[in-house]
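Comments concern the structure below.
Complex shown without one protein chain; remaining protein chains in place.
Now for chain A:
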Amino acid sequence: MSDLKQLTMLQMVVVFISSMIGIGIILMPRDLANTVNSQDLWMSIIFGAVAVSVVSCLYVALAVRYPGLTFYEMSTRILGKFMGFTFNFFFTVYTLIVAAYILRVTGGIIKNYLLDTTPLSVVIGTFILVSMYLIYNGAGDIVRFFQLYFPIMMVMFLVLCLLSIKNFDINHVRPVLQNNIWSTISGVKITFFSFLGMELLLIFAKLIKKKKAKHLLMTMWTSIGLTALIYVVFHIISIGVLGVEELKEITFPTIEMAKSIEFQGFFFERFELIFIFGWLTTAFTSFTAYMYALTLGLKNMFTPSRWFLPVAGALIFTLTLIPEGLTEVFHYSPQIQLISVAAIVVLPGLLLIVSLIRGNTYAA
């Protein structure tokens, strides 16, 4: 087991961006187009980023008060054994659901675009096994893996953006801010969830020994800002290439956008492969981050803790196979969002309030 002693700021930014960008980049354009219904939908992302930045203050406050502790250890320390266990259980269930959700959507896309006759269980089974191998090697290796693939991912996205410029129609985007601003702001309830992953600060806090609040806040905001930038660029290009009306209809608009690229005179005329590779990496990183959180949660709640990596894998595998199709998965979205808000806003908020009232910090 090799473990990093302490994360640098750059490493943290990489970890957060890798955890945040996942299935959101594929699913969000359609949801947003349906909710906001105007070419201003990319502005909702900025509002969402602002909302998330405010919430992230909660995590920073907790991480600074309890350096070197994960969410699971914090909650038992603040609330005592029983209430702490309840909180941990809820958070673990949340990570399980998110991991399964990411995996189900990923599996669906892989089946849709790459392997249409392969059984879903094989696709997600192999995915989980590879992720388990990475988690088995320890948190330090997870961070290093994210770091290794981060530049590759960014280059892929950049290439895709540059290649799409040819199909870009400025008129699809043009009347900016003509729309009702309230409907744009209402898009926040979708964009907020595309930033899921920043709550993992409370998990990777294990690797953050003693950091100043200012630094942590800067790190969080840089990651959220960069993620928002990537989302905004992608959405503007999606709108420009496909148009809002088309965005509403297509299940995976971003992939369709990549598919529409035609670049004559090059050996490969099809670029969705590049996109799928880049995106599969992001899906893998965010899935691994959540599965790591799940494993850690299980290990924290139950003893003996040795066998919880395969247990986590089995749980995710089972939960992923329950829904019949992607439509059923999307049907559960509101419930999942409710659980997410409870887990990432309400729980840390309560923890912070109780901790402030009791005043017991790490030193006490």
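The rule we apply is simple: a residue touches a chain if its C-beta (ideal position, glycine included) is under 8 Å from a C-beta of that chain, and two chains touch if they have at least 3 such contacts; residues count from 1.
Assume contacts and distances are computed from a predicted model.
A.B. asks: There's a gap in the complex where one chain should be. From "TIGR00659 family protein", "Ion-translocating oxidoreductase complex subunit B", "ABC transporter substrate-binding protein" or "Spore germination protein", what does UniProt name that chain?
C.D. replies: Protein name of the absent chain (UniProt record): "Spore germination protein".
A.B. asks: So which of A:Val50, A:Val130 or A:Leu229 would be touching the chain we can't see?
C.D. replies: Within the whole complex, the residue contacting the unshown chain is A:Val130.
A.B. asks: Quick one: say which of A:Ala213, A:Leu229 or A:Leu273 touches the chain that got left out.
C.D. replies: Candidates A:Ala213, A:Leu229 or A:Leu273; residue touching the omitted chain: A:Leu273.
A.B. asks: Residues on chain A that touch the omitted chain in the whole complex?
C.D. replies: Output for chain A: 2, 10-11, 110, 114-115, 118, 122-123, 126-127, 130, 133-134, 137, 141, 144-145, 147-149, 267-270, 272-273, 276-277, 280-281, 284.
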